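Working notes, beginning with the structure itself.
One chain of protein is taken out of this complex; the other chains stay put.
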Amino acid sequence: MENLVYIALFAPFASSLFAALFGMSQREVFVGIVASMFIGTAFISSLLLAIHLYTTGDVINITMMDWIHAGDFNVSFGFVVDQVSVTMMTVVTLVSTVVHVYAIGYMDHDKSFNRFFSYLSAFVFSMMILVMSDNFLGLFIGWEGVGVCSWLLIGFWYHKADQTREENPSVSPSWAANEAFIVNRIADLGMLVGIFVLYWNTGTLKYDEVFAQLPYLNNGIIVTATIALFIGAMGKSAQFPFHTWLTDAMEGPTPVSALIHAATMVTAGVFLVIRANPLFHAAPEVSFFIASLGTFVAFYAASMALVERDLKRIIAYSTLSQLGYMFAAAGLGAYWIALFHLAAHAFFKALLFLGGGNVMHAMHDELDIFKMGGMKKEMRGTWIYMTLASVALAGLPPLAGFWSKDAIIETAFNEHTYFLWIMLVVTAGMTAFYSFRQVFMTFHGEDRHTPLGFHPHEMYKFVLIAMSPLAVLATITGWYMKEYEDFITELLPHYEMSEHTHHLASWLGLVVLFFAISGIVWAYLKYARIGRHAWKRDKEKEQGFFYKLLKNQYYVPKFYEEFITKPYAMVSAVFWEKVDLKIVDATVDNIAKAFYKSGDATRGMQTGNLSNYLNWMAVGGVLLLVIAAISAMFV
Amino acid sequence: MYEMIAFYLFSALTIGLFIVTVMSKNVLYAMTSLAAGMVLISGFFFILGADFLGVVQLIVYVGAVMALYSFAMMFFDATRDIKEKNTSSALVFLLGGMSALVLVLMFAAPMHSDAITALYPMHKGVGNAQDVGIVLFTKYLVPFEVAAVMLLVAMIAGIILAGKKMDKSLTKDTAVDDEILVVKDKK
Partner (left out) sequence: MIGLSHYLVVSAILFSIGLVGVLRRRNLLMLFFATEVMLNAVNIAFAAISHYYNDLTGQMFAFFVIAIAASEVAVGLGILIVLFKKFGSLNLDDLANMRG
């Protein structure tokens, strides 16, 4: 079993190194194939581990080596394969495998094909470290590793020029990459503080040992640590107010969006909360804040998705919204439901993104859904996949999204947080509306793309086949919720609905369903019809206050730019001119100048006459003698 | 008593002779006084009971080294006074005086010698030569051999360096010789 753990962990690393060997050379298809095979191996190992864990229930703990050993500070490079991490491992490697295969087709024409696979596999490796580590420091290393890989991959097309915000809200890939990285750094500071607080108060970083000491910690420390850790989670999972980077991250290639910014990395925050559940459980105030924030973000992101025209950004908003759901569940104590939604979401959201990628590929990087429409006849396979994924996202039975999301909404009701419940239900309706708005705008309704000169074509067959596992999982995951509950609650706390909720469960489900279906129907009436009722742009409405507010993301990016970025740039300019140039640089320059001048001054000593040198030597020798004599006097 | 007389006598003489060595304008005087000073230094060694060292001093220094100097001097013009622009005496005597003063102060100071123990003590009733031989060929065998190799290397180096163009005179202007030869040929 131990070998399987190592294979699952290091196969992506090997894959990354292998692809990196060809990083600077011509596109080679075999690089993609070999990388996919490596990741596939990691997936199979993870699956075998999951089966092993499911059948025997043995948690595997491995200490690979002593890592940091300084005084009392001991951290080993250790890994744990338990129910939570094995879930993450399986999900991550599965989606990664699909995305790797998909990228062979999608990145077909890209000249940096090999480099892409190197980055992508490096990401998987970092993610595996993140989920498998048995201590906070290892988690942090993985956390930073995925951050770096995310930066590399968002900015993959770094050569694209900057545009103004009016043309492109995310300016350029390199800008978006930097934004993501910097926002994450800010949040990671919180995370580091949290880790330090835990270390100072418990003297260890291992999950088990930290949690074992929880009863002896004072409440203030727990609250501080959880808040600080959650700030880190907020950054990685793009929760308000750190959310802006996620939609801008859509500048990256679509496989990246599917893998990193939908299925895996952004869920790391949720994973952290689940992983540290004893800690968060001990701080109910913080947990309630998490739930409230999650609900708010779910609603907030969904509202922005309502008016968005960019296909990938719509999906990004939906990711944001679904992350909000996960945090709501985790904050309310239903950790296993959050994890279940995480897994289900990973499947259908990756599928949705990859479908979006197909559309983008077909439309030659055009993402404006106003320019699409009626594409189902050209792209039947993609249409089926995206519809399926959207149904799952909207939460209609029997697909995965229904079970997991319904459970979250039920949890909100069960906790008597009725306001959260209402918000989540309304958001469910909005989710259905915007996801089907996007499907209908793209695949149904009037054909708007042919007049614009687009001739979309279906994606390669092997790509569509590669996507099928996701489609199957997006469909069936929900059916095994009961089994999964039994499996996961060996580690995570049970969450029991009260008698009252249980009684009302089917009614609650129906309410959610009603909202979801009415969202879909409305979207259908508005966007999917052709002929007389066909959708037309309503310029007047686009000038409306709410429309503009939503379109501009509540002016949050603008606010950040005006009140944070620009003042920061101004302060930096002042510091550069006043402090750096005048003090820091001047100091360094003067040191150099002092040496230069002293050299110039003493150049006269070099007469080339040995006798003069001997004189200087004697001066030095006598000086040393004098110093020796003086120091001997004081001994 | 005799030791004291010998010590002061030798001290005064060596100091005087060496001053002559350092100050003299004539190379021959300088060399002669150096050789004499070295003989007297071997006298110090005898007083100190280092008989073997004294003999070595006489043989190596006074015998070999000074002979080497006198042979080397045949290459140079030894009879002529050396003309040189000596370094300003103020600086020289300041530095020399300083070092002498400091060293004398340091050596004249009382020593805390309790902690010093002999590494290779001398044996009573055994001759100095025997004692030295035993230590030199056991404890110092490797340095001794290395010194031997070094001397060999020095010898070869000396031969090679000095041996080039031995047929040409260094003191006379060779051009003059050539002219004489040419004149002879014409005759």
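A and B label the chains in the order they appear, each numbered from 1.
By our rule, a contact is a pair of C-beta atoms (placed from the backbone, for glycine too) under 8 Å apart; a residue touches a chain by one contact, two chains touch by 3 or more.
What you see is a predicted model; the values in this text were computed from it and never measured.
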On chain B, residues whose C-beta touches the chain left out of the figure: 3-4, 7, 11, 14-15, 18-19, 21-23, 27, 30-31, 34, 37-38, 41, 44-45, 48-50, 52-53, 56-57, 60-61, 64-65, 68-69, 72-73, 75-76, 82-87, 89, 91-93, 95-97, 99-100, 103-104, 106-108, 111, 113, 116, 118-122, 131-132, 135-136, 140, 143, 147, 150-151, 153-155, 157-162, 164-165, 168, 170
For chain A, the residues touching the chain missing from this view: 603, 606-611, 614-615, 618
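By our rule, only the chains that are shown with their structure count from here on.
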Separation of mean Cα positions, chain B and chain A [Å, integer]: 83
Interfacial residue positions of chain A with respect to chain B in the complex: 611, 615, 618-619, 621-622, 625-626, 628-629, 632
Contacting residues of chain B [partner chain A, same complex]: 87, 91, 95, 98-99, 102-103, 105-106, 109
